[in-house]
Structures are given as C-alpha cells and as structure tokens.
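Here is the structure we will look at, set down as structure tokens.
With one protein chain withheld, the remaining protein chains of the complex are depicted in position.
For reference, chains read A, B and C in written order, and residue numbers begin at 1 within each chain.
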Amino acid sequence: MGAGRVAMTPSLKDRFFTTRKLTVDLAGPLSDADATVQSMPDASPAKWHLAHVTWFLESFILRDHVAGYHAFDDSFAYLFNSYYETEGARHSRAARGLITRPSLARILDYRTHVEAAIDAHWNILPEAALRLIELGIHHEQQHQELLLTDILHLFSQNPTFPAYWPEPAVRPVSGAPCNTMSWIAGPDGLLEIGHNGSGFAFDCEGPRHEIFLQPFALSSRTVSNGEWMQFMNDNGYGEPRHWLSDGWSWVQCDGVTAPLYWQQDKDGQWLTFGLDGLRGVDLNAPVTHISLYEADAYASWAGARLPTEAEWEVVAASHPFDGGNQLDKAGPVRPKSSDDGTLFGNVWQWTGSAYRPYPGFRAAEGAVGEYNGKFMSGQFVLRGGSCATPRGHVRASYRNFFYPHQRWQFTGLRLAKDA
Amino acid sequence: MGAGRVAMTPSLKDRFFTTRKLTVDLAGPLSDADATVQSMPDASPAKWHLAHVTWFLESFILRDHVAGYHAFDDSFAYLFNSYYETEGARHSRAARGLITRPSLARILDYRTHVEAAIDAHWNILPEAALRLIELGIHHEQQHQELLLTDILHLFSQNPTFPAYWPEPAVRPVSGAPCNTMSWIAGPDGLLEIGHNGSGFAFDCEGPRHEIFLQPFALSSRTVSNGEWMQFMNDNGYGEPRHWLSDGWSWVQCDGVTAPLYWQQDKDGQWLTFGLDGLRGVDLNAPVTHISLYEADAYASWAGARLPTEAEWEVVAASHPFDGGNQLDKAGPVRPKSSDDGTLFGNVWQWTGSAYRPYPGFRAAEGAVGEYNGKFMSGQFVLRGGSCATPRGHVRASYRNFFYPHQRWQFTGLRLAKDA
Amino acid sequence: MGAGRVAMTPSLKDRFFTTRKLTVDLAGPLSDADATVQSMPDASPAKWHLAHVTWFLESFILRDHVAGYHAFDDSFAYLFNSYYETEGARHSRAARGLITRPSLARILDYRTHVEAAIDAHWNILPEAALRLIELGIHHEQQHQELLLTDILHLFSQNPTFPAYWPEPAVRPVSGAPCNTMSWIAGPDGLLEIGHNGSGFAFDCEGPRHEIFLQPFALSSRTVSNGEWMQFMNDNGYGEPRHWLSDGWSWVQCDGVTAPLYWQQDKDGQWLTFGLDGLRGVDLNAPVTHISLYEADAYASWAGARLPTEAEWEVVAASHPFDGGNQLDKAGPVRPKSSDDGTLFGNVWQWTGSAYRPYPGFRAAEGAVGEYNGKFMSGQFVLRGGSCATPRGHVRASYRNFFYPHQRWQFTGLRLAKDA
Partner (left out) sequence: MGAGRVAMTPSLKDRFFTTRKLTVDLAGPLSDADATVQSMPDASPAKWHLAHVTWFLESFILRDHVAGYHAFDDSFAYLFNSYYETEGARHSRAARGLITRPSLARILDYRTHVEAAIDAHWNILPEAALRLIELGIHHEQQHQELLLTDILHLFSQNPTFPAYWPEPAVRPVSGAPCNTMSWIAGPDGLLEIGHNGSGFAFDCEGPRHEIFLQPFALSSRTVSNGEWMQFMNDNGYGEPRHWLSDGWSWVQCDGVTAPLYWQQDKDGQWLTFGLDGLRGVDLNAPVTHISLYEADAYASWAGARLPTEAEWEVVAASHPFDGGNQLDKAGPVRPKSSDDGTLFGNVWQWTGSAYRPYPGFRAAEGAVGEYNGKFMSGQFVLRGGSCATPRGHVRASYRNFFYPHQRWQFTGLRLAKDA
C-alpha cells in the first residue's frame, strides 16, 4: 500500500476546527431573520444553535479550564444554556425565537472569539478539557443536523416555500431505481451490543452487554416513497387496525394523511418540500419525515414489524458506518435511492425500542452528565444517521431518540420480521 | 397428604358467577349519581364499567354464539363499547360522564339479563365461547379494580371527602411496623420470562422467551410512606437532578409536591384520602398513588433504580402469586405493612420497562385482538397487583401498564440495584 | 266592575311558597344522576340550582335575620355559594358536576328544612328580610329558567336524546302559521327608559333616565325557523361579510352551521332537540338557541339590524309583560308561533346593546350588591323573556345578559331598522 493511501486520522484539533467551520458554512445562506425565528417549540432558532454549542465550549473548556478567561457576554449563559439545570436559570425554550438581539453577526463574532481563545490555549488544555473538546465536537455535530432540520421546518411554514439551497428546477426526479426489497438474516442467540469503550461514544451507548436474540431478518433497504404511496392508496391513514392507539389519536387529532412536508399540487401530484425547495416526490427515494406511529402502522400494514435496536445493531456492526449518504459539506441534502451495502445514512430508522438505559448504565457526573439519561422516558430509539448527519458522527452503537409523534428529522423505516 | 388438602379448583361457571357477583358487591354503596359522574378523562363512570363488561359478554358470547339472541338495548353497543374500533362507532371517552340515562338501576337489570341468558345457554356454548368467558372473567376483574380506583378519584374531588366504606374513626394508624429493607439477589444469566401457555394469560404476556440478565438484587419490600417522607423532607420534589426530564416538567407544570391524595391538615400533618375516607398517613404502609416519574426520582435519590420487568418476573416466579394483600371481597381496601414473603399485592410496582411486545408477539385476530397490542407505546409496565386487584387475577408474567404520569391506581415501587 | 273581577295580588308569602314549589315541580322528572352532572362550565347541575337558591335564603334571611338559626349543613356554604366573593371561599364552578354527594334527596330535604324555618319565623322577619325574600323569589325564578336550559343541554349530550317531558310522537309540527312580518314604528326623540322604582326590579334596571332616539321601527314578530332556513340556504353561515369579526372566528372555530340543538336526520330533514325530545323543526315557530353573533349576521343578511335595548323598551312599555308564551307550570316548554300582541315570551331577543350601567347606576352594598354590576363587560342585553321564563318575572325594563357566543338559553331575535 503506497504512502498516498495511508489514511491519517485527523488530529483532534483539526477535527475541532473543521467541525466549527462546517457549522458556519451550513449557516451561510441564513439571513439575520432566518437565524432568529423559532417555528415551533420543538425547534430552535439557528442563531441559538450557533451560540449554544459555543456557550458549551466557553463554559466547560474556557471558564472551567482557562484561568482568567472572561465571558464574551455575561447575558449569554442565560440565553444559550439549553437544559442543564445545574448550570442555573435559563431562557424558556419556547421563547427562544423572541431574541432578536444579539444579532446573527454578533453570534458569529462570539464563535470567532471562543475559537480564538481555545486556539490560543490549546497547548495548555488538560486532558479533561480535551475530552470535553471531543464531546464538544460530537455535540456540535448534533446541532448541525438540528440546524438544518429546524431551518427546513421554518421554511416549510413560509407560503412562498423558499429553497435554502436552490437547485436547477429541471433536476431529474430520481437518479436510480431502488432495488427490490429482500431480507437479510441477522445473527441470533447470545450476542453483545453497546459501545465497547474504544473511541468516542455518548454515555447512553454503553455499557456493552449481552443480550439474547431470536432469529430475525431485516429488510435490505428502507421503505421507499413509492411503497409509502401504496400504503396511502390502500387507506393506510384511515384504517385504525394498523395503528397504535396513541398513533391513531394523533392521526385523527392532527388530520395526518401523508408524511410531513408532502402536499398535493392542483393536479393532485404529490410534492415534497426540502432544503432544495418544493419538488415532485421521488418514488425511489426512501420515505422520510414520518413519525414512529406512521412507521409502526406501515410495518403492521406490510405484515412486518420494526426492528429492535439490538437487532439493528448486531447487523450494523459489520457495516461501514461512515458510508452511505451522510453530510459532508454545506449544500443540498436529501435522501436518495441507494444500495451501497450499508445500513447507515439517508434516513434515521425508527426502531421498536423505547429509549431506556442499558444494564449497568450510569449517567456521568456534573452538568455534562445531564446529557442523555434524563431523556429516557417516552421516546423511541432511531438508528443509522441520515443525509443530514455529519459523516463520522454515527456508529453501530449510536442511539438517537425522539418522541413517537415527532417527524421533522429525516426519519424513515427499515422493516424486520421473525425468521 | 390428606383429602382435606385437596384444593378443588372452582369450575369456570362458578368463577364466572362469583366474579359477576363481586362486581355488584363492589358497586353496592354507589348512588345513581356516584355511578354516573366521570371525574377525569382517564377515569370512567362506575355505571360504564358495570355496563361495559356486560356489553363485552353480550357481544362476544351471546350475539356471536347464541342464535336468536336479541340485544337488551340497541343503544348500549354505542354507549358501552370501549375502544374496539372494529366494533363500530362508540361514544367519546371523555363524554362518558354525561350519560345520566340509562340509570344505574337499568344497568343492574342489564347485568341480570345477560347473566340469565348466559346461564340459560351455558350448556350449548361452544369451546370458543367458553374461552371468551374465561377472558371475560379476567376482563371484568380488571374493571373491578378500575371501578374502585375511579370512585376513589371521584370522591377525592368532593370537598366533603366522603368515605366509600366508612370505618371507625379511631382505627389505629398502622398495624405493624415495616421491616428493615434488605436486598434479595435475583437469578442472572440466560433465563426465560413470559407466560408458558398453561392456564389463562393475556396475549401480551407471551411468548415465553429467553433473556439475559446481569446480576442484580431487588429490595425485600416496597418503599414505605415513612421513607417517602424522607425524600420529601430532603427536597426530593424540588431537586431537578433526581428527575427524568419529562418528570421534572410534570412536577413543575402540575405543582406536584406529594403523592396523589395526600394533603396537610391545618397543623401540617399529612393525611391521605382512601376508600375509607381521610386519615393520617400510615408511615409503615407502602407509599402508593405515585407516578413512574416519582418512582424513578425516588430510586435515583436513593442511589438505586427501578427493576426491569424481567428482573421482577424471574424473582416473582418463585413467589405465591395469590398471596399478599389482594382483593377478596367488597369492603375497605388499603395497602398495609406486610412481609408475607410474596412480591404480590399491596401496590402495583412500577418497573423501568416500557410496555412493548415480546419477541414473536402477535396480537389475536378480530375485535378481541385489539386488546393489548395497540397500547404498546408510551406506557411503562407495572407488576404484582395491588390491594384492589381481585385475588387470582395476577401472575408472575402479568403485565399491567400505565402512562408515566398516571397515579390514580394503587401504584408504588420496589427498588433494584446492580449486584 | 264586579267582585269577581278584582285581581287580588297574591301576598309575598304566597308568591314565595308558590315559587319554591314550582322549582321542585320543574325538577320532578330528574333522577339523582340527572341532577348531579354538569354538561359544560356555563351550565350548573340541577342539584346545584336547587341548593344554591336555598343557600341564598338560608344565608341572607335565616342566618342574618333569625337569631339562633343553625345551618342545615356546614359544608353547604362552600358547595353552593355561586359568585359572592364577599361570602368567602367557594367550590370551583367548573367542578360543580363532581359533587355526587349530597344526593338529590338530601338537597330536597334541605329545601324543606329552610322553607319550614322561614315559615316558622315569617312573622318576625324584619322589613329588610322581606325585601330579601322578594329578591329571593326573583333570584329563584332566574334559576328555574337556568335549571331547564341546563337540563336541556345535558340531555342534548346524550346520544339517546331522552325527552325530559315526553309528548305524543305524532304531535303536529306547528299549530299556526306565523304572520307576515311587518314593522312597528317606535316613539322617538327625548324619552325615558329604566325602572321607575315602583315594584321589584334588579339594580341594573335603573335609574330611570332620559335618552334620545332617532326614528326607528321594530319587526312585528321574531324571526321564524322558516326564515332562518332561508338564511342557511343562502350560505348565511359561509359568507364572512354578514358577520362580526369575532362571530366569524367563532363560526369557523366551532364549525357552526345551524342553531344549537339542530341536526339533520339521514334524509337531510332538520330536527331540533327540546325538552320534549327530538322533533322536526317547526317552520312557524321562532328560531331559538342562536348566539348574538348569529342574530347579528342574520340581521345584516336581511338588510336590517338588531334593536338597541332602549328601542325595545320604549316599544315594550305599552305591552302586557305578563302575556305571551311564558312558563306557568312544570311541563313541556317550547317557543311557538304566536301573534298575541306582546313583545314578551317565546324567546329572549338579543339587542345590539352591550350590557353596561345606566347613568347614575350604583351597585347595592354588601354581598347582594355583587349581583349585577360586576358582570358589566363583554355581554349583550337580551329582552322580553322566553317560554322558559316564569310568568311574572320579566318587565319592560328587565335586562338579561349573556356573552355573544352563548346560545343554550331560549334566545332569538327581533329585527329593527331606521325609519
């Protein structure tokens, strides 16, 4: 193997500044107004994302580990803390969109200021701070994805349907037909899941532990828009027996008849709104922006079920987790038809597993320890990352989680069945 | 072993009519008004319980299996169906309390009528109908417990705090001190849980399947009111780090500072309202009427955790499930201090397990199949039965389930820890 | 004039006991459950009406004016006070329907007890107490009407649509065709309205004062169901330009398409639910159960307007206020076609006047003074009484008032126009 093929792992410092730059690149098309408005309580303003991840670094690196550091602005701790109760009072989540000042420009200055301070003190940062830098990278990657999905939601509320990253209007609807769905048998019996402790992982991914699986198979790819239309045409949204009881209430109450961001034009053709604007539904692309309730109902209708997170993980363990359609740079992101031999990318895959602690789980101490454990009720696990997930962020053991009605992320489904 | 020790299992018919009679006995103190009012959407009027279980029998036994049977009243199918979508339109759950007519007396006539018809046709009922009779018994037992807890909730809303079953006011506060809490090591490794198919069980209790458990221990008894007061006195309801995030929102939003039905008298003494009226809190009795959020916060405060349902079941498998403080007859029910060597009775025990299907679970076909599977999102499993659970109803494999904020059942907690 | 023609005014005592008896007669068909349930926050349980008017007498007559009187039940002051802030804490209005105990029977005992006490002490009651007896009669008459309209609302929520006072099913739809609507010119210029102080009136009816009116005319009768159907058929509920802005929001938000209690049978025929059950709409009867918003929209559609309360009163002053279709005894009440030369009875007539104080108005002192003045915002005045108003209760100066969206009273409209 020639020297040119040696893949040098980028240094922590390189990865840190690369990640910071990507965030700003993703925010490139934002106006001050775009960056300020909050379109629903679940979403946050882009400005808040840009500032919050910076506040995280300023607090846990600079304030805690750099003697004499002075906060860039004393009001920011109040404005940009997210949910760290131990870090003191904070601005109400639902009111984040009312903060028109500081401006986007000032938040970008804040980012520059904190980056410069970290750069200047890099060599004196203790090991504990470097571990928090690593955590800060992954934390920021999560907010990169949220920034995109929150902007998508905001723009979807604008009757003019602006494109965040416009593309040529005549883009062909689909690059490639999707393959026939087949079934991949997974391993069964006594197995292990959970992160093994080598490399970065969030606390909720461990401890690694034994589980026992019955024989099962996963579908070779995620469900496509074309298949979803069959479900719709078969009255899938109107037939209560497919649905969980809470899901049926949600469908009735919210008048749900299609995935989020779908709409019909005056000829009845289905369009979907994305970061590249309003376009025809690509039948071969994976269905996305569906809730757990919809995923479960589809699986029920299809005579299958959702995989458990353990089933998903034992299959994914042999897949390249940095493959597939993930986020590499600022620019249009969308799920696309693919059969690239990986379970990763394109759309997050709802599992049938509630997000609960693994045996032996202990939350980390201190403010950072509030990170995951406290969200372990009412939510379901999603696996695999999406087209909006920064490449390198997910792993086989990675556990994402949302409430079963939420669907503004790039969420889809892969089927499972008993073998 | 002498003949006297032979425990004759009562016949299905005996059990059926005994169960039917117990329901009416439990309803004995109800006035027409008591039986009609719905105190919250989660609860149902007693009249509805009395009628609904009867409608279940009338529909699935008499209508489906007795040729020529005519419905007692054609409007009852609409009024007293609960959630069986396949059985057609039904009255809105939240509006059940507006049905002042038919009266309680007419519902009691309805019960008598259906019982007489079943009695008259008992000998010609096919095997499938007899299996539904068995299901009907267990179904009615569930509603017996709900009838009591719903009445308790209703009476708790009355500023005069009426006692459903008054008792002498000078009843001593507690019969027996509770024992010191110790830890019972459970079995670990590759084990089986789930119902083994012998005798009656609800569909969600199976299939029996293998699981793998890490070493653990359960507390020898449930947490007492005295211990709960220590949690309260240590600012347990005011310290966010003990709480799940959803739980903390619930505490803040609803202003929760004590278990449901607790109140302080003018001297600051804690009282609790039960079916026997308003009385001083018995420090030695198990704490009850707590939500999953409260149970989880207490466990966190105590440096322990909630057991998983598998941990609970593998320990309970060796316990007599018809022992403990369970419901035998109409009359005051309350949790009481006990150490009778069983995990059953007194209070339902919240587990840390989300209510989800076991591997290989399939919902039964038809209307009866709507029974359990569709509730498998958002709820947590409780185990063990309570003082209001008819004796004979629960088993080691029995899975009760409620939303994490609900606490009008007799719900408590048993601690667990990693061994 | 012969002796037989001498109309003896009944004594205060006679009127008092007659009024008390009528209330019990009106409640005659109520079951304990009927009397207990509250169908919406605007309505009160019948039991509450029966008890509240009695609490009024017990408090302001017996407690305040009869030395040594002991309350029938100490909890009743808390349970049955309505809105008298100065009388201390009271049960939440929206939770009135949760009070299953005391029973209806006990409330009837309460009524008997208080009546007996008043009877026993009648001769020693001071003048102030007798004036409160007079007020108590009128107060009870108001609650008689509310008792009927609240029961009607409750029964309308029952899918079986029970009739409170059943009548022969073959009752002809209408007794008499209504007359052609004509216009009655009213007096104009400098006039007086308001109660002149002779005989009983509520404080809000005075002081009598001068007003100046432009020339106007009132329609000779109220708008009929047949005319209302023309409005409906002309898309009256779908055309925003007829509606007040708040009214249009109300129509959109609540999906209003017809008067309250109207429904279509499977053949599209309009039925209306009343105290005599579900019957075909009588085209000749006055439209009723409409909101101010609907009344105003109809008038706008018809090229007319609502009368002001002053216009109504100066015309009504010459009409016999105890004529027309008003309540005489327990039994079916319904608006009916009539042209009996009076502006009174059948349906309350919405005016275009906001309910505000007359010049020089002062609320009475003390608890009784809370009676009317504090409701003087957001409500509109209605005039004339209805088929459910006890005969003798209303006067030309009588001001009833409800919020513009409310329509569970027997509310209709009379048109006005500038002359």
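In this text, a contact is a pair of C-beta atoms (placed from the backbone, for glycine too) under 8 Å apart; a residue touches a chain by one contact, two chains touch by 3 or more.
Model, not experiment: these values are computed from the prediction.
Counting contacts over the entire complex, the absent chain touches A, C. The missing chain, though absent from the display, is touched by one residue of A:Leu22, A:Ala35 or A:Val347; that residue is A:Ala35. Taking the complete complex into account, C:Gln214 is the one of C:Thr18, C:Asn179, C:Asn196 or C:Gln214 that touches the chain left out.
Of the listed residues A:Ala27, A:Leu62 or A:Leu104, the one in contact with the hidden chain in the full complex is A:Leu104. Taking the whole complex into account, chain C touches the unshown chain at residues 83, 85-86, 190, 209-214, 240-241, 243-248, 292-293, 296, 305, 352-354, 356-357, 359-360, 370, 374-378, 380, 404, 418. For chain A, the residues touching the chain absent from view are 31-37, 39, 75, 78-79, 91, 95, 97-101, 103-104, 154-155, 157-160, 162.
The criterion applied here is as follows: only the chains that are shown with their structure count from here on.
Chain B and chain C, compared by their mean Cα positions, are separated by 47 Å. If each chain is reduced to the centroid of its CA atoms, chain A and chain B end up 39 Å from each other.
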